[in-house]
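All protein chains of the complex are present and in place, except for one that has been dropped.
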């Protein structure tokens, strides 16, 4: 299995940035779920390039179901999701064919595929491939919604500018608010500073990254497996599928390195007849399995590698040093767009795990 | 698949801390590889409890092959690896059966398995389960060695005490030095301070964690897959199989959040007729695929949750608040032991990926 | 995994008979293989409805690659194969929506998908879904060809009419001859009688089935796994993916029931410095692994369930007995078409097993 992920529900991803279409096969979905197509569009929009802080490439990204969905209702058979590439300009890339862009997959792909891969716009490695992931994951997310599980992500840190932390109470409302925003921050004033920071990077022909923090609220305890199929293992596999994600940490994450056990342990207590933990340093997961507290994790998004500045590279054909100045269209930051992919893939993983635990009617109960 | 990991080479893990034995089935290994049993013992020793900074439980951890290995040579058939539990004292845990230990899997396992799981010493969730992982992974590691791929890990940070960084040159020698040390630090003076820090934690009935940094040196470019089976996805799945690992980051990791694209990109250049990158911020991976530079990642290890201090918990039977003081035997830190597991599981993942790329004779070439 | 098959090379199948398109994602293919598009067309034609003995539905079945193939050369990235449904007349099936056709998947699909599946023409269960399988498998078959492995199938038995057996010598030439024929028989006179038999069945508003015999010539010894991933296990999984296949047997197959061990055993001997077997009762497989002799197996194809005669059924909505007379377009036999699918899926399985054994360059050696 190379471009397939999941156990009971699976995504098989295909397509190239400048081919006729990209898409995926979303298989294993329960039958009879009515997809909210507006919700799907909104999630697609959150991933989409917008305004001054995103790429000049604008795609309709209309999601077409070739199979598996009839009149907006899942059939239970494989859903082939297709998104046409309407705005291809692969000639932009011709000149670059032999010059790998620093920070991109161009060189490693060349070695992996012996030069036969489609090179235009990164080909199969393009960030565009995350569009079908959002479509597939959003369907899972809607199913989770129907069970009272809410997922949300904010930009915790953009190149040093930090968003507010989640308030201790009203987590559901905060996540709902985030999900209604195109630029996902808790503090909208901070958000404006972040946008200014992104524009500033662009003006300097540069790019920035940051940290996303994601919360999965409402997951029952007892989901996950020890060791290899832990929630952490499953979510991290999914997150590293997203180009530009270079790290993931659960709960206190790297902060654990500075804590004592007596600080890091989340003690249990009874609350309203339910077992909860007083703190949630472990991000809702013990031994790889959910404990009923919110799942919390961060992902770090590196600065977009495509920058307009001249950079050193090599010519893969002549094996000589060279320089490259990337024209084309690119984003000074993708963290605000990546957030939609993180939400979608989180939903996919949790839905798959719930289906494994409870069978194909898991979403009805 | 729940307790099985891998594609061409697989590990299926079983056992409980206080059952008769723990072990795994290591399947898919090529035939004809002569295992260096001393190397295997050394790796097992690096994982083992030692001296004043580890648990009082001492196990011989003798590795027994029930199948798949004949006269020390791999047969190619499944290798069943067995480690007997000789020093079980499950009565230590009887009193705890209904009191989940904070930071441990006791409560989430109770919810996952409806209370039928073996509870003594964490049962299947015990850190002891990493012993067969080290045995399995070390065989893979020896095969990598024979191809010139060296793996090594140091304690980059123990509760704030930082080891030296790797020197830019002589990486192979530094990794070899680490691999010869029981306490894996580059700067042995710093190591002494770390050990003192661990002892100090124990004296305060507490525990500490830290950060491990791992290097995989010598991996050819072009290994890995885009998206779901990226090197990052595969290694992170494996790392989160290790109890206490709560985060992983590649290359600059969370440091990317503060960098500009112009800083983060690793520009290419020709060196001795080979394509290399000037820097290695991306940790040897672009687009999920190796670029020929060293693979570099860190994992954060949380402080051992077992501490002697009294902690709040609940009684899972009576559903009342309770207190727990963990007697038994436990470690004030496990980071120095976890290092052997990180090395082993890294080797497992890379060997599996190489076998997928090059077939069952990959290690001969 | 539900609609995905394979290990190193995988097929993920999607589509419905009367949806906009059917297709599959063929993933894991090595990069750099030049597809012979005429060969592909020929194989598609062999599966296609033709003349008086096949369905009235004629489809162009043009194979479109959305990704993974560039200028006819495999890229190594997932190949999305699309075949548009140009000749849909789903209104033919409206009247049947609640009346499951005997021998078809209508009722079991209704129970599997709670009635949400697309019902027109069998939906995802249509024989049309084998078209993308032929496309995917034919690419694998071309790769096998380049390594000297030839696959061929003949109609051994059509409703009691038996084709000649393979002559002992000149197996390669016989397979080549079969592969050049649209109606796959060794004895073309017998073939004419078979065609007459099919026409006769159609004239009686009935249908017939038969037995296919397949040979895989040139496979090296030592391919396969014991037990679960035996060649028999892998090929049978693939063959039962083909609608209408209800049995499979290797070598002497059901004839073994009447043999003594002394007759059934294939004794070894040296021939031209090579180990061969004197007979090939075991169909080239011992213990699940190839022994270097031709792989030989038969599959039994049941008579097409769609027949024009009135049949008893039930109304799934009203839960009352009912009658059905299937209009639409259907085949009085599909065995002569199924042969192309059997060849293709055999090629897929063998290619996948070779890639697993020898890595992604297996086809070059």
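Annotations for the structure displayed:
The first chain written gets the first letter, and so on, giving A, B and C; residue counts start at 1 in each chain.
Throughout what follows, a contact is a pair of C-beta atoms (placed from the backbone, for glycine too) under 8 Å apart; a residue touches a chain by one contact, two chains touch by 3 or more.
Just so we're clear, the structure is a prediction, and the values are computed from it rather than from any experiment.
Only one of the listed residues, B:4, B:182, B:279 or B:321, touches the absent chain: B:4. Interface note for the absent chain: among B:114, B:169 or B:203, the touching residue is B:114.
Interface note: of C:169, C:203 or C:267, the residue touching the hidden chain in the full complex is C:267. Annotation: of A:156, A:237 or A:356, A:356 touches the absent chain (contact as defined above). In the full complex, the hidden chain is touched by chain B at residues 1-4, 7, 10, 12-16, 19-23, 25, 27-28, 31-32, 66-68, 70, 73-80, 82, 112-114, 116-118, 123-124.
Interface residues of chain C with the unshown chain, by the touch rule above, are 1-5, 7, 11, 13, 100, 102-113, 122, 124-125, 129, 157-160, 201, 204-211, 220-230, 232-234, 236-238, 240-241, 243, 245-254, 256-270, 273, 275, 277-278, 282-283, 285-292, 300-307, 309, 311-314, 316, 319-321.
Not every partner is drawn; the one left out touches chain A at residues 7-8, 77, 226, 355-362.
We adopt the following convention: only the chains that are shown with their structure count from here on.
Taking the mean of C-alpha positions as each chain's centre, the chain lying farthest from the centre of chain A is C. When chain centres are taken as C-alpha averages, the shortest distance to the whole-protein C-alpha average belongs to A. Our note on geometry: chain A versus chain C, Cα centroid distance of 39 Å, whole angstroms.
Chain B and chain C have Cα centroids separated by 45 Å.
Centres computed as Cα averages put chain A at a distance of 26 Å from chain B. Under the contact definition stated at the top, the residues of chain C that touch 2 or more other chains are 7, 77.
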